[in-house]
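Note that one protein chain of the assembly has been removed; the remaining protein chains are unaltered in position.
We call the chains A and B, going by the order they appear; numbering starts again at 1 in every chain.
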Amino acid sequence: MTLTVPALRARAARRRRHRPLSVRLAAAFLLVVAGTGLLAPLLAPHSPDTTSLVNALAPPGTPGHWLGTDSTGRDVLTRVMYGARLSLLAPLGVVLLSAALGITTGLVAARAGGRVDAVLSRCMDIVFAFPSLLLAMIAVAVFGPGLAAPVCALAVSYAPFLGRIVRSVALQEGARPYMEAYRVMGFGELWVTLRHLLPNVAPVLIAQGTLSFGYALVDLASLSYLGLGVRPPDADWGSMISQAQSAILQGAPWSGIVPGLAVLLTVVSVNVIGEHVGGSISGRGKEET
Amino acid sequence: MLVRETTTRDALAVEGLGLTIGTREGALPLLADVTVRVGRGETVGLVGESGSGKTLTARTALGMLPRGARATGRVTAAGLDVLAAGRTDLRDLRRTRVSMVFQDPRAAINPLRRVGDHLTEGLRAAGTPRREAARRAVDLLDQVGIDDPAGAMRRHPHQFSGGMLQRIMIAGALATEPELLLADEPTTALDVTTQAEVVGVLRALQRSHGTGLLFVTHDLDLAAAVCDRIYVMYAGRIVEEADSASFAVAPAHPYTRALLDASPSVHGDQGPLRAIGGRPRSLAEAPSGCSFRDRCPRADHDCALGVPATRPHGTSHVACLRPEQVKP
Partner (left out) sequence: MARALSAWIARRALGALATVLAASVLIHLSLRLVPGDPVLALTAGRRLTPEQLAAVREAYGLDQGPVQSYLGWIGGALRLDLGASLHYQTGVSTLIADRLDVSVPLILYAAALSVLFGTAVALVSAVRGGAVDRIAGLLAATTTATPPFVAAILLLATFSVGLGWFPATGAGTGFADRLWHLTLPATAMAIAVFGVLARVGNAAFAAELRREHVEVARSRGVGGAAVVRRHVVRGALPPLLTVIGVLLAGLFVGTAVVETAFGLDGVGSLLVSSVTRRDIPVVQGVALIAVVLFVLVNTLVDLALTFIDPRVTVGGITR
């Protein structure tokens, strides 16, 4: 039931500024995953590619192989640690590329207006009509296997989300009197945009970018799982799961479940953080009004 | 108009109502020792700044407490002990004997459904047959001054102005012939000319139906014009009760005085407007002793000693150690 007691609202606002436990846990998990990926050569107990048919499909808990081994005897823990590298790096590339694309399109559309705006908005509509995974698969079909084509395709696919946000914020902010004042004072269009528009868009961009990172991770892992992403000997979590498929059917699922959980927990963590960032932005907006 | 009962009991009797709400930081007091009485057919004003607890008090009459709230005291609405009543009794009370008119008709009427659905909803919930409910609704629309009532039943809320919608809401509230009507700032969301019309409609219908009316508002002048008696609330407590005739002439509580000084008056000139210093307090933020003492020009250290008891003063009852002198 709606209760609007000012004192309660003030308390709620104060609580909102705290970082909840879930956000801290998520951040810690991501740091650990990124850290082990980065330091995999130092931390990993084995070499990621050493096969040993004697040790094949050792279950988790086996001495020396805490998380077991896969069907060719490679250490699952080691491979998950190495797999983190591409699994995290490629989505990061997608986010950065799509941010660059989205920001440029959004700003150009907002500042140019008129026909340019109409055409660019229409283009974003068209890209929206392609599910991201489909666009990535078309790219692989056309340009051949490897990560480069799907990373670019996904960047294009996510760019409209950012583009629309940037465009609407830029239109709002651009209409404010202070922007006009700068322009009258003779500051260049580009300078005004970079110096004053971008900082206003930044918080929303960070929230959306974080969520995009999660989507990109899932899409790229899906592609690798389908054999359309990373090429051996490179491996990410998706390709590990793909290679584990037959072991799963033989009743030795850990070599697939471990990277599967790595994907799941990473995406959960990314979403938790993205929503916290997005939530505190909208929360701040509400307090101001 | 058929009078259902001939007893002399009040439409609403709130006695010593206290309300606290449980939060993560412990219990937060919202209302303390609130006593309000609305006789049958009487119009009573409940006046205060936002956050003073006037809306909470009105909603308690319907048994609509905020989630997690605990109430003490006694609330009798249309003969039902609301705080002790079970779900079915409360539902029955809401369906037939007590209705509420809300502040913003735009928000209070479901925009996706037809006006007719809103009007007959209460009646249908009370078991009135569809035909009969529709006939009553058309009749009431006519009484509140809506043109083409039969056509209006089939239209959607966005096709009406705010004033017209508020009339529709009043019609919907009176459809079940309640003993008690709670009007929560019914004119605040409307522009001034519409306000007068809506208040007129409300008053006329309330008189002809013999309904007791609790009129909740922050507008003192409006309350004085509309009501028989007025309660003034500050920080979750009643600080003054007076009949509206003596109210404007002789405010007893310094807060009432300050309210009068702060509101521009169309009739009579009482000197320059003065804003009340400080901001309105909720009960949780109020100082010990008299809640108003940190904003009161007459306060001294005695006021911090305890909450002043309500006592008669001239024609009113006031909770103040140093009530204003009755002006000559």
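Convention: a contact is a pair of C-beta atoms (placed from the backbone, for glycine too) under 8 Å apart; a residue touches a chain by one contact, two chains touch by 3 or more.
Source: prediction; values computed, not measured.
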Per the touch definition above, residue among B:Asp33, B:Asp92 or B:Asp261 touching the missing chain: B:Asp92
Residue touching the undisplayed chain, where the options are A:Pro60, A:Pro203 or A:Gly227: A:Gly227
Missing-chain contacts mapped onto subunit A: 1-2, 122, 125-126, 129-131, 133-134, 137-138, 140-145, 214, 218, 221-222, 225-228, 238, 241, 244-245, 248-251, 253, 256-257, 260-261, 263-265, 267-268, 271-272
Subunit B residues touching the omitted chain (full complex): 59, 62, 64, 67, 90-96, 99-100, 102, 104, 107-113, 117, 121-122, 125-126, 156, 158, 172, 176
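By definition in this document, only the chains that are shown with their structure count from here on.
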Between subunit B and subunit A, distance of the C-alpha-averaged centres to the nearest whole Å: 53
